[in-house]
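A single protein chain has been omitted; all remaining protein chains appear in their positions.
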Amino acid sequence: MATKKKNNTIKLNFDTVRNYAPALESKSAATIKPQYDLFINGKFEKPLSKKYFSTINPSNEEKLSEVAEANTADVNRAVKAARSAYEKVWKKMAAKERAKYIFRIARIIQEKARELSIIETLDGGKPIRESRDFDIPAAANHFFYYAGWADKLEYAFPNRNANPLGVAGQIIPWNFPLLMAAWKIAPALATGNTVVLKSAETTPLTALKLAEIIQEADLPAGVVNIITGGGETGAALVNHTDINKIAFTGSTEVGKIIQKATAGTNKKLTLELGGKAANIIFEDAALDEAVEGVINGIYFNQGQVCCAGSRLYIQESVAKEVIKKLKDRLESLIVGDPLDKNTDVGAINSRQQLETIQKYLKIGQQEGAEKYESSCALPQKGFWCRPTLFTNVAQSNRIAQEEIFGPVLAILTFRTDDEIIEKANNSPYGLSAGVWTDKGSKIFNMTKRLKAGVVWANTFNKFDPTAPFGGYKESGYGREGGLHGLMPYVNLSNK
Amino acid sequence: MISSIEMGTNIDFSHSPRIDQVGLEERAARFTKRSIKKETKLNGLLLTLNMIDLTTLEGKDSEGKVKQLCYKAQHLHDAYPGLPNVAAICVYPSMIKIVQKALKGSGINIASVATGFPSGQVPKSLKISETKFAVAEGATEVDMVISRGKFLEGEYNYVFDEIAAIKNACGSARLKVILETGELGNMDKVRRASDIAMYAGADFIKTSTGKIQPAATMPVTLVMLEAIRDYYYKTGRMVGMKPAGGISKSKLALYYLVMLKETLGDAWMNNHWFRFGASSLANDVLLQIVKEKTGTYQSGNYFSLD
Partner (left out) sequence: MSKTISVKNKSNSQRLEVLKTYKIYIGGQFPRTESGRFYTPLDATGKKLANVCLSSRKDFRDAVVVARNACSSWGNRAAFNRSQILYRMAEMLEGRKLQFIDELMQQGSSKIKAKEEVALSIDRLIYYSGWCDKYQQLFSSVNPVASSHFNFSVPEPTGVVSIIAPQSSSLLGLVSVIAPVIAGGNTCIVLSSETKPLCAITFAEVINSSDVPAGVVNILTGKVAELAPWFVAHMDVNATIYCEADKAMQKMFKEKSAMNVKRIFFYDKIDWTKEKGQSPYFIFDTQEIKTTWHPIEPIGASGGGY
C-alpha cells in the first residue's frame, strides 16, 4: 500500500519495482580477446614497452582482457605512421574518397552495434540500455555526419580555404569510450588529418574494437592509430614534437597541464573539460518533465558526465514539491547489473572514481547538507554508489562548486530571475546548463545570459552529431559536433 | 479535514500544471524499454486479464451478444483452469439487467456508461437521471463522460459541478470519469480535465469512450497518472486510472503496467485502482499466457472471440 505517514508526508511505494525478472543481455554476442596490442599503421603491433595492463569489469571486478601499455617509443611509432600516412596518402586523396571510408566505418559500427554495446557495458559499467540506445548509435551517427562533410569543406568557411593540420593527437575519457573516439576521429578524418588516439586507461576495449573495424573498412594504414595506456602515454603523445594538434576530453586539471605543455609549440589545441552545470527549475515549469530531466541530468551514466546537471536550483515556491517528487523518483531507479536491460544506474567506472565520489559524500555531510539516497541494495562486488541527492546545500558548499562526477545531486533554491542567473554563472565552469519554465520569453532571457556552451531548455542531456558541444571558461574551448566541430581541425587560409 | 470537493471549488483549474509534450513522450517511451521476462511477464499477463473491463458499447448490442460476453468473462480460456476473471463487464444502461443475471455470483463488477455516452450532449438533468437509472438497475460502476464542449469553452466550474452531481447520483457505485482526451486538443487540457474530475469526486479517471481517435496512448495515460499522483500527494486520496481504447496487444498492456508501477507504485497494481477498457486485449493476453506456459507460439483460432 501507499503509505500515509504523519505530518501529511505521503510517499509512494516502489518496493517491487526492482523485482523485475532478470533480463540479461548475453555476453556471447561479443568477442573479447584475452590480449590486445597497439593499433599502429594498420596492424596490431606488440608494444615496444613489452608491458600490458588489465582492464576489468567495474561491476564485478573480473578481468576482461589485458591491453598494451604504449611508452614513448610506441607513441613515436604511432606518430610516425600517422605522419607518413598523412603525407603519402590521406592528404592527397580525393575528398569524396575520404568521405567513403568514413561512411564505411559508420556502417560497420552499425552492423556490430550489439557487440560494441555489450563490450562498452562490460568495460565501463554503464547500463546496457544506455550503450545500446545511446553510446553506440550516437558513435555511428557521428561518423555518418562528418563523412558527408569531407568533400564539402569549401562550403563550411566562407571566403576561406580549409586546410588540414596534419597529425592529430587525441586523448579521450572513460565515460563514453566509443562515442568520444567517434567525436574525435570523425571530424579529424573528414578534414583530412591523420590520427593517433589514446583511449582511457580503464575503458580501452571498444576503441580497440574500433581499430578492428577500421581495419575491416580498409582505411589506409596509419591514417588512424589507436594506442592504449595511462597518463604517461598521454603525456608522451601531448609532448611529441611531430604532432600538429591536440584534442583532449577529460578533467580540467589535466586540461590545464596540457595547455601548459603545448606552450612554445605550434600545436593547435582544443579542450573539452569539466563542468558543474546548473539545472534551473522555475515555478511555472512542467514539473514532472523537469523532474525527469533532473534525473536524466544527474543519474545518466551514473553522473559521470562532464555536462551532468549536478547543481539543481529550484525556485523556492515549488522546492518542497520538486524535492518530494525527486525522492520518490529515486526509488524507482533500478540500480544493478549493467548487463540487465532494466538497469537504470550501473557501476561506477573505477575504484578510484568511487573513492572520489565517496569523499564528496562525506564532505557534503560535513558541510551540513542533508543527504538522501535511494534505498536500493547494492551488489557485493564491484564499484557502486546509490543515486544520492543533497538538500539544504549552500552556494558556498564544495559539493555545489566542485565537479563530483558521480550520481550525486546538490539541490539549492532561489527566489528571483536575477538571483538565479548570478548563482548559475558563479562558477569557474561553463559547459552546460538547464532551464525549465513554461514561459518562452524567460527561456530566451535565461539561455542568453547563462554562460555555458550548451543550454538545454525544458530538456537535458541531449546530444546530436549536428549540434556543437563545448564549454565556456574552464570547461574548455573549441566545439565538437556540427559545422563548428570542423574548425578545430583546419587551418583557414585566404582564398 | 476539508473534502476534496470543498478544495476543488477553491481551485482555479486554468492554473493546472503544464505539460511538456516532448519530455512526456520521452518518459512514456522509456517504459517501453523495460524488458519484461519470465515470471514477471506471466504475472503481468495474469494481472492484465484481471484488470480488463470487457466492453461492448455498440448500437447493435443485443441480449445474445451481451450474454456471450458475460460467459466469456467468466471462462476466459477453460483449457487453462485457474485463470483470473476480468474486472468488469462494461455495457449500456439497457443491458445492465442482462449482465447482472449472467454474472450472478461471479464477483465481476457491472459497469455501465451513462450521461449521454459517448457525446454527453444531453441536459444535466437527464445525465443525473440516467445515472440513477443505471445504479438502480444494478451497476456497481458508472462510466460518465464530461461535457467537452463546456470544458473547451473554459466553463470549468460547470464541468466540475456536473461531475460532482453525477458522483452524488452514483451513491455507492464507483464513478469513472471519461475525459475523452482525443477531443481535448493537448496534454495541458488533459491534465486540467483530470484535476477537475478528481477534485469533483471521481473514483477513476478514464481516457476515452473508444469512439474517438486517438484514444488511450501511453503519453496521455502518463499525464493522467501524474495528475493522480499529485492529487494523492495533496489529498491522500487514491484515484483509479482506466486507459480505454487502442490497447489490444499484451505487450503494450505490460508497458502500461510498467508505467503504472513506476509512476504510482505498488498500491495501484490491482484492479481496484487500474483497469484496461478493452475488448480484444483479453484474447491476445491469453495467447501469450499459453505461449509462456507451453513455449509454443499460438494461433487466434484456438481462442474464442467472445
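We call the chains A and B, going by the order they appear; numbering starts again at 1 in every chain.
The rule is simple: a residue touches a chain if its C-beta (ideal position, glycine included) is under 8 Å from a C-beta of that chain, and two chains touch if they have at least 3 such contacts.
Since the model is a prediction, treat every value here as computed from it, not as a measurement.
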Contact partner of the left-out chain, one of B:217, B:235, B:263 or B:279: B:217
Option touching the unshown chain, where B:62, B:186, B:270 or B:294 are the choices: B:186
Among A:49, A:117 or A:141, residue touching the chain not depicted: A:141
Missing-chain contacts mapped onto subunit A: 141, 158, 160, 252, 255-257, 259-260, 262-264, 271, 273, 428, 443, 447-449, 451-459, 462, 464, 466-470, 472-477, 479, 482-484, 492, 494
Residues of subunit B (touch criterion as defined above) contacting the omitted chain: 20-23, 25, 181-187, 190, 213-214, 217, 219-220
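Going forward, only the chains that are shown with their structure count from here on.
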Distance from the mean Cα position of subunit B to that of subunit A, given in whole angstrom: 43
Residues on subunit B engaged by subunit A in the complex (per definition of touch): 17-20, 22-24, 26-27, 33-41, 226, 229, 232-233, 236, 238, 261-262, 264-269
Subunit B-touching residues of subunit A, taken from the complex the two chains share: 1-2, 4, 8, 10, 12-17, 19-23, 129, 133, 284-290, 292-293, 321, 324, 332, 341-342, 438, 458-459
